[in-house]
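Excluded from the complex is one protein chain; the other protein chains are retained at their positions.
The first chain written gets the first letter, and so on, giving A, B and C; residue counts start at 1 in each chain.
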Amino acid sequence: MRPVTFDETAVALEAINLSVTLRRSRDGADIPAVNGVSFTLYRGRTLGIVGESGCGKSTTAMSLLRLLPRTARIAGQIRFRGEDLLAASEERLRAIRGRYISMIFQDPMVALDPLFTIGDQLAEPLRIHCGLEGDALRARQVELLAAVGISTPETRLTQYPHQMSGGMLQRIVGAIAMSCNPDVLIADEPTTALDPRAQASYLDLLKMFGETYGLALVMVTHDMGVVARVCDDVLVMYAGQAVEKGPVRQIFNAPKHPYTRALLTSIPNGEVEREWLPTIAGQPPDLSRLPPGCSFAPRCSAAQERCSREAQIERVVGDRHRARCWRAVAP
Amino acid sequence: MSSTYPTPPSPEAIRVSGSRPRLPWFALALLAPVLVFGIFGPLLFLHDPTAINLMTPQKPPVWLAGGEWAYPLGTDQLGRDLLSRLMEGARVSLTIAAVGVLLAAMIGITAGMAAGYFGGFVDTIISQIVDIKMSIPATLLIILLGAVIGGGLVTIVVSVIFLFWADYARIIRAEALSLRERGYVLLAKVANAGHGRILRRHILPNLFGTCIVLVTLQVGRAILIEAGISFIGLGVQPPATAWGMMVFEGRSYLSTAWWLPTFSGLAITITVLGTSLFGDWLRDRLDTRASAL
Amino acid sequence: MLSYFLRRLGRAAITIVAVSLIVFVAVRATGDPTFSLVAEDATEAEIAEVRAELGLDRPYFVQYAIYVGDVISGDFGTSLRYKQPAFDLVVQRLPATLQLALAAFILSTVFGILLGILAALRQGRWPDMAIRAFAALGLSAPSFWVGILAILLFGVMLQWLPTSGRAHPLSLLLPAMTLALHSMASIVRLTRSAMLETSSAEYIKFLRSKGLPERLIIWKHALRNALVPIVAILGLQLSNLVGGAVIIEVVFNWPGVGRLMIEALVNHDFPVIQAGVLLITLSTVLVNLAIDMSYGVIDPRIKYQ
Partner (left out) sequence: MTLPVLEVSGLAKHYPVGSPWFHRGERSVVRAVDGISFSIAEGETFGLIGESGCGKTTTVKMLLGLEPSTAGRILFQGEEVQNADAATLRQYRAQIQTVFQDPYSSLSPRMRVEEIIAEPLITDGRLSAADRRDRVAELLEVVGLPKEAATRFPHEFSGGQRQRIAIARSLSQRPRLLILDEPVSALDVSIRAQVLNLLRDLQQRLGLSYLLISHDFDVVAHMCRRIAVMYLGRIVETGPTKIVRDRPSHPYSKALFSAVLAPDPDAVHRHIRLPGVPPSPIDPPSGCRFRTRCPLAQPLCAEVEPQLLAGAGGALAACHFTERIDSM
């Protein structure tokens, strides 16, 4: 795989006012899982989408390729290479999936079909999108496995998923996702199921992909450590909304939304025996019964009367830095 | 695995599934007449089901030429009222099915729970017996049994137990095996709970749904077995009657009195269909893993 | 793979031994055969002599060993009715039963899987509804009754197909279809739910994200994975079909072991019954073993267990 030169200000993909409604199977209620989220992906940069479970981060990621359940309804725009993916035909999308935009899922142990060899599953996108066959196909397979750091790739190609460890499988999933040199790679909690050491080296691998091949990387995660390690930009989600977004340093050094601030301070940060951790009171809200005004207001220690009446739209608080809070101000 | 991050069910994990009806109306509609006749049969008889009337043999149902309201579904070769006989058959079939299935359930659930919970040697033995049972054609066992103890009610009930206990054992074993590894069972052991308490308070309550579903689904199959046994002449003996026997007897009059085998077979089909639809509904409602049936 | 094969082989052997034990116990339970062999006014000494000749005075395990020896050499005794060796009677009829059961097995497997896939692909729409209704009925209707209705319709009313015996080449059609119905219905249901379950699996989602055509996802990945649980129950289906054949043979006058055994039952012809039970079980267990072996072809995980 050859490094490519690219322009860091080139927009790879743009999501505009993305909203997703899912149907909850328990009671058939409509859940506004994602609510008016916008963001831009740049080549060679990594966007972290962070939040707690149920905040809509995975749904956002899945909706970029329209890989949602059939009952889901998506609104907004996803602009990619001059077209709106939400308006594209299913056939057009298939040509884009795995070729220009590809994905990595959370659990590598179930991401590969247990009945087919690694080689077979790696060959599929290469055949379909790149038209590779025979020796060229094989050479590319070996090259890809080597690129993700798998020793003895020739043997691995003939093996089945159950013969490999989770860390190795996730590398193979990475190789499959990278097989056609995509523009955008969406990684949905790619290291949550891995051991700490496997986690760190996998993140380094993804980071290297982004920088070397001009990939726009989306990293969905709940772990601020992961964000700090690989991301250039962050989008913090709470109850289906992007409460804050901006460059990673600005967000970590001067968070503007009280939720972001609470998230950053409430994690044990490696300081030995710190006495008490600041906490966020209460529980995340039920998405089918969101409070009026700002969704975070009921848990917010700085909430004012106004917060429970109306929600702030995205407020400019810095260069490319936005926050949905009445009290957020530019530095 | 202590290092994985189990995600609790979240809106992101929503799966496509149709909405479930509140009550299985169709299944209940199918079962209602069977249950009413089965329970109140003797009060509703138009005729004594065993009364032979040689003046009225092979009368067709009322909507055909020659039919009359006194015999709504016609009569058999001996002039007995078909409807009354079907009601009587319902009683016999339902009783046998219920008794057989319940006894089989008791044996099977005990065996399955023992195998799944205790594992080891107990499990090896029970699983081996279940395996053997599964690979022997059921009808052959019934024939062998019939040859040894002769026909009759006992044969049917014993056959039902014999055939069904292994199903319970297999499914309950698998379920108990996975329940045994749950955190709460380990914690109960840490809390000094004995096997009795763990089985009673932790395992059994969580098996309950599966058991109910299994019993419901098996009642239908037991009726089919009963019919089959009666059909090969090992079931209840005349003058008592059962649905399978009625199909068998009616078979000889196929060309002259088609209604005889048709209606008795229909009664079996409706009942079995009703119970299995009801069982399917229960299974979806209780969300158990008894899908192996 | 070898250890898997050995384990299966061991299981098959244990099954056969268990059946032989069951039959052996049944033979003893039907009564002392001595009395059917001696004259009614036989003396104690004469009875004892016959018993010794038959080996009935020896310990049970010795009797069982003798019994097994007899069985292996094909000696199941003589039919009380036909005065022929029971073994020969059963072996003559065995091909007819196996033909019927295998025809039904192929019918139910092929159509069961196809219809199950179709229902899963059209989930919630009319083909799904129709197939599910058909499967529910197929599981609820007693096969002998369906057979009788089929005779009534195709034989008596339409007169399209032969309904009795085994003489005509088309004779196999009605009994095989009738016999296949129940097992086909359960394969339909299993295939449908297995297909739906694999379709929501994580690896199918990943395949979609790779941009694979839907037909490749369904016919290559989803189907192959759905086949794993289906193949696992095919052996069970086969033994159900062989059992069901006994009844269907009676309905259609099919000259197989089943009808022979029902006749034997009526005539208390015990040697024929025990020969039938043992030989049919033996053939079922062997075919079952073959099916189990094919399991490793579908699921590579088996090889490494």
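Here, a residue touches a chain if its C-beta (ideal position, glycine included) is under 8 Å from a C-beta of that chain, and two chains touch if they have at least 3 such contacts.
Predicted, not measured: the structure shown is a model, and the values here were computed from it.
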May I ask which residue of A:224, A:242 or A:294 touches the chain that does not appear here? A:224
Residue by residue, what part of chain A touches the chain that was omitted? 52-53, 165, 195-197, 199-201, 203-204, 222-229, 231, 248-249, 252, 262-264, 266-280, 283-284
For chain B, which residues touch the unseen chain? 1-3, 5-6, 8, 182-184, 186-194, 197, 201-202, 205-206, 208
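FYI, only the chains that are shown with their structure count from here on.
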Which chain lies the greatest distance away from chain C when centres are computed from Cα atoms alone? A
Determine the centre-to-centre distance between chain B and chain C, using the mean Cα coordinates as centres, and give it in whole Å. 21
Separation of the C-alpha centres, chain A versus chain C, in whole Å, is 53
Going by the touch rule set out above, which residues of chain A reach two or more other chains? 107
Using the touch rule from the top, collect the residues of chain A that touch chain C in their complex. 65, 67, 93-99, 102-103, 105, 107, 110-116, 124-125, 128-129, 160, 162-163, 173, 176-177
Where on chain C does chain B make contact in their complex? 11-12, 14-15, 18-19, 22-23, 26, 29-30, 124, 136-137, 139-142, 144-146, 148-149, 151-152, 156, 193, 200, 235-236, 239-240, 242-244, 246-247, 250-251, 258, 261-262, 265-266, 268, 270, 273-274, 276-277, 280-281, 284-285, 288
Give the list of chain B residues in touch with chain C in this complex. 15-16, 18, 128, 131-132, 134-141, 143-144, 146-148, 220, 224, 227-228, 231-234, 244, 247-248, 251, 254-255, 258, 261-262, 264-265, 268-270, 272-273, 276-277, 291
